[in-house]
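Moving on, here comes chain A:
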Amino acid sequence: MQELRDILGPTLFYYAFSPAIKIAVVVFVGVLPLISYLVLAERKILGFIQVRTGPNRVGPWGLFQPIADIMKLLVKEDVIPNKAVKWAFVLAPCLVVGPAFVIFAVIPFGPSAAQTGGGLDYFITDVNIGVLFVVALATIGVYGIIIGGWSSNSKFSLLGGLRSAAQMISYEVPQGFSLVIPLLMAGTMSLQGIVGAQLEQGRWFLFAFFPFGLIAFMIYLIAGVAESNRNPFDLPEAESELVAGFHTEYTGMRFALFFLGEYANMIVISAVAVTLFLGGWARPFPNVEALSFLDASFLPAGLVGVLWFSLKLSVFLFVYIWFRGTFPRYRFDQLMDLGWKWLIPLSLVTLFAVGLWKVLLL
Partner candidate 1 sequence: MEFLTAHGPALLFYLFAAMALGSAVLVVTMRNPMYGALSLLVSFLSVAVLFFLRNAEFVAVVQIFVYGGGIMVLFLFVIMLINLHRLHEVRMFAQSAPLGILVGVLLVALFVFSFVGVGFGPALATPENMVSVEGQAAGNSEAVAWLLYRQYLLPFEVASVFLLVAMVGAVILGRRN
Partner candidate 2 sequence: MTAIPIRDFLLLAPEIFLAVAGMAMLVAGSYGRDNGGNGHRGCSVCAVAALAMTGGLVFWLQGGREVPEVILSGMFVLDGYAFFWKILLLIAATLTIFLSERFVAEGGYRPGEYYALILFATTGMLLMVSGFNLLSIWISLELMALSSYILAGYFKHQLKSTEAALKYFVLGALSSGILLYGVSLLYGATGTLELAGLSDALSLAVAAGDGQVLVALGWLLLAMGLFFKVAVVPFHVWTPDVYVGAPTPITSFLAIASKAASFAVLVRIFYQGLAFLTPDWQWLTAALATITMIWGNLAALTQKNVKRMLAYSSIAHAGYVLIGVLTATEDGQWAVLFYLAAYTFITAGAFGTVVLLERRAYAGETYEDYAGLARRAPFLAASMMIFLLALTGIPPTGGFVGKIYLFAAAVEAGWVWVAVVGVLTSAISLYYYMGLIVQMYLKDAEDTTPEPLYAPGLLATVGLCAVITVLLGLLPGPLIELAKGSLLPLP
């Protein structure tokens, strides 16, 4: 390890190599199973919303459905269209999935070893530009969709890719601004540091600087849904207009990678929201003594942190599915209006207000 560190230099080693193995472990043990059952949960919940049963054939209550799905996707024929630009066609799904997985490197699932008094670090790495790192990698994901749409050489794919580029660029701006607000409140960009600041101040940033924290959170949530191309902002793959948008020409496992990327992005965005606005792995009301039973001190402190984190995360994931079950899709001009005319000005005003508040009153 030390030798590699010398070769790569400290910063690159810290950013690139050391977390790679841990990321692989987290992704294979945690994220991939989570995603496959998230898909099942989505279908079940949608079924409930639409008053039907959902998958119920494979295993009890359809519990083995994800396994069957994966088997199906893996053995399906992999088609690359004749007129496609091959290398780009192959590269595109990886560009969507890769960055989404790498982001898990900076998300604190639980407390650090120092905070629990020894033991395990419940996160992969803690970099002091954590939030920026998340945003930067998320932007790389856009390329997968654009390149996928372009390289398929099909008009539906191209239009889907175009829409997605426009949409993601538009919503990156308010998302970025709304992310800066918790940074201002915490005074650090490290995600673990932001959780720490919420513990220290004894409040979730959702409720800090009321109502600006709340506004920032709402902006982040809306922009996040748009960034992950989910309902009601799923225009890049609007089936009634574009067949399936940018992934029309994809089949089998390559299609599954796009699918995987979308769900991984959902989880990332939810995890970032939990970390920045809902106190991360800390229990609710961390400063209220009377609720200390929520710390479940009979369990290892780190594990409790992970449990709280998962609980909050699942609330978000449920909201995502709920949106999909209830909201109709936006029209493209409405989408742009919402982004540029409402969210961006609102996020700017909020940012300004929080900054002013912090300078004048604190």
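Here is the rule we go by: contacts are C-beta pairs under 8 Å (C-beta built on N, C-alpha and C of every residue); 3 or more make two chains touch, one makes a residue touch a chain; residues count from 1.
A quick word on the picks: all candidates are chains of the complex that A comes from, given by their letters.
Quantities reported herein were computed from a predicted structural model and do not represent experimental measurements.
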Selected neighbour of chain A [touch, this complex] from 1 or 2: 1
Touch list for chain A against partner candidate 1, complex: 3, 6-12, 15-16, 127-129, 132-133, 135-140, 142-143, 146-147, 149-150, 158, 161-162, 165-166, 168-169, 172, 189
